[in-house]
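Got a structure here, written out as structure tokens. Questions coming.
Complex shown without one protein chain; remaining protein chains in place.
Think of it as A and B in the order they're written, each chain with its own count starting at 1.
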Amino acid sequence: MAGKSGRTINATPSNRLKGAILSWEGLLVLIFIAVVIFCRIISPNYTVENVLREMPKYLSEIFLFFPMAFILMLGEIDISVGSIVCLSATAGCLFSNMGLSFPLVIVTILLVGTICGAINALLITRFPELPSMIITLGTQIIFRGIAEIALGDGGSVAVTDFKGFMSIAGKIGPFPYMFFLVLISAVIFTVISVKMRYGREVMAVGSNRDTSYYSGIKVRRVIFIAYTVMGLMAGVAALFLTAASYGANTTTGTGFEMDAIAMAVFGGIATTGGKGRMVGGIISAFIIVCLRIGLGQINLNSQLILLIIGVLLIFAVLLPNISAMIKAKQKTKAAK
Amino acid sequence: MSKKIIALLLCVVMALSIAACGTTTPTDDGGDDAQKTYAIVPKSAGNPYNEKEVEGFKEIIEANGGKVVVSYPTEATADAQITCINSLISQHVDSIAVAANDANALQAVLTEAMQAGIKVSGLDSAVNKDSRQTFAQQAGIKEVAQALCDAVLEIAGGEGQWAIVSASSQATNQNAWIDAMKDLMASDDKYAKLELVDVQYGDDEPIKSTTVTQALLSNYPDLKVICAPTTVGIAAAAKVLQDQKSACKLTGLGLPSEMAAYIGEGDDFSCPYMFLWNPIDLGKLSAYISMALVEGKITGAAGETFEAKDLGVTYTIVDAADGGTEVILGQPFAFTPDNIEEWKVIY
Partner (left out) sequence: MKKNFRELSLVIVLVLLVGAVSIKNPSFLSLGNFAEILKNNAVTMILALGMLCVLLVGGIDISVASTMALSGMSVGLLFKFNIISSTPLGFLIGIAIGAVCGLLIGVIVGYGKVAPIIATMGGMYIFRSLAYVISDSQWAGADALRHFPNFALGSFLGINNCVWIVIACYIIFFVVLKWTKFGRNIYAVGSNPIAAEISGINVAQVKLCVYTIMGTLAGLGGVLATTIYASAMPSMQLGSEMDVIAACVIGGVSMSGGRGSVIGALLGSLILAVIGKALPLVGISAIAQNTVKGLLIVVVILVNVITQRAMKKRSLERREM
């Protein structure tokens, strides 16, 4: 099936190592090492402790990356996640201030995220004529709008009792709790995408929706699950984001959707669907995070950081395309 | 099978390279005798008002032999500022001065900074009292409100309808001024004949500010004054009023360089006069606060004093309305047709 072997792997053992290094993922690891060394050279403060300490905000974006990868593999997109993060963080803070106990606050945050995701899922599966981009554009405005109304004048809420939030922002050694949660999620999502039926269904639907439908895959269900999980993970991101700022405001989570999409694309997941692997995305997510932290430490103009990311994004897709084109040309020449 | 090996390999390599970069932790750059580093985190990049604050800050610090680090957030959000401050903690700067995009959201990260021995102060837009040592306030909230209320009263001719075009409903400063104006108008009889009909938000976007101003004009044909305490909003509103040659006039807080074309006497101009403080001086004040904090001359408690040589004033730290402390730069300054030509080239 398409999902099982996204890219060809040479069977002979002698080629295995070469194949591993030459694969996109192998390349990404090399890039990752290069980035880390590069950052270490430009910034004397680029240490494990500092990088891990600066990581939480980016880690919450990585939570969004996992389900976003599924959604992109399906050939869909979700640009409302930033707003879902905002709405669930807002709900959590407001309920916490109303005296709800912390475990219930966690449930609220996750629940609000999941519900928002389910609303997206419902609209997208009920109105297949409409592209997911336009539906999530609408809900993007609406979810953040609801948060704006709930926050009222001032547009910001601070958690009065932030003991609970502080506890989940804790660390084991230099590693924040959420780092482990990200790793666990990475394993879970990778296993789902490689080993489980659902992962293969996602790939199949992304490659060819009609064929998958006629071969018995419940296309609607597959899409519904992806968007609902997206909502749930947005809730998780909101939880940790709130833990890092003890509050929420109307700009919470702006731009998260673009960062999550960029991570996926950089990892070789095509926005046209049916292509890409989770592992690549995870490595590239860390590449972007480590690079941004490094460039931030030398106080590079923040706009230039965005410029670099923009250029990298285009080249990450352009270069493989060009090499494929050259190969194809050589092949046709050889055939002649 | 091979895939598992690859995946495992990747993880090991990643972990190793992270570890490799951290084995040689550098010592804090320089001892106490070395050059001090002072950081400033403005609200956003690409905004001349913020840039002037940075300029003033730089001038004073560098004249006194310090090193300045300016860390611009990628967006005008608290999230982006958290990232900046985190990075500054890694860089072991000696002080951080921040113009906050949200009063509360920076508490966790600023507390961490203070625990790391970094002196934290605010400027322009305050963080809450628990996240700062003190705050450089551009002008007392009451003074700003008083100046704006009196301007509205005078321009309206003592009575009539007026409205506010603000930035966004979450801008801390704007809300403080608007609330103070409302309180002031309610408390003093001389404002009794003024009627505040509406508060609209232009989100600091020219398009939306234009639309809401036009809406105000058509909803309230008898509107006499619009007060816009925000730089983008006031320029957009001024343009609408001036283009329509409306009888409704404008005042508020704006940048002279942006507003020069609209300030003047008579019907051809929409804004008789407006206010602002000097953002360069505000940056300078913030620099003096940062230096005094780092040198241990002040701790941020009310009653302490420090000298701001370049500004020619000895400032006293006072109690702020939110329970923290602040240093007030001075009175808001009025820009009139007489002095606008002189100021528009400065900021």
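One rule holds in what follows: a residue touches a chain if its C-beta (ideal position, glycine included) is under 8 Å from a C-beta of that chain, and two chains touch if they have at least 3 such contacts.
It should be emphasised that the depicted structure is a prediction, and the values quoted were computed from it without experimental measurement.
Across the entire complex, the residue among A:P44, A:G145 or A:P174 in touch with the chain not shown is A:G145. Checked against the hidden chain, the listed residues B:W177, B:Y201 or B:Y288 yield one contact partner: B:Y201. Only one residue in the set A:M166, A:L304 or A:I326 touches the chain that does not appear here, and it is A:L304. Where subunit B meets the chain that is not shown, the touching residues are 44-48, 50-51, 169, 199-201, 205-207, 210-212, 214-216, 218-219, 232, 235-236, 238-239, 243, 255, 257-262, 344.
Annotation for subunit A: contacts to the undisplayed chain at residues 77, 123, 127, 129-131, 133-135, 137-142, 144-146, 148-149, 152-153, 258, 261-262, 265, 270-272, 301, 303-304, 306-307, 309-311, 313-314, 317-318, 321-322, 325.
As a convention for this text, only the chains that are shown with their structure count from here on.
Those residues of subunit A whose C-beta lies close enough to touch subunit B in the complex are 9, 16, 19-20, 23, 25-26, 29, 32-33, 36-37, 39-40, 43-51, 53-54, 57, 148, 151-158, 166, 169, 190, 194, 241, 243-255, 279, 283, 286, 293, 296-297, 299, 301-303, 305-306. Across the interface of their complex, subunit A is touched by residues 2-3, 5-7, 9-10, 13-14, 17-22, 25-26, 29, 45-46, 69-80, 82-84, 86-87, 89-92, 101-109, 128, 168-172, 175 of subunit B.
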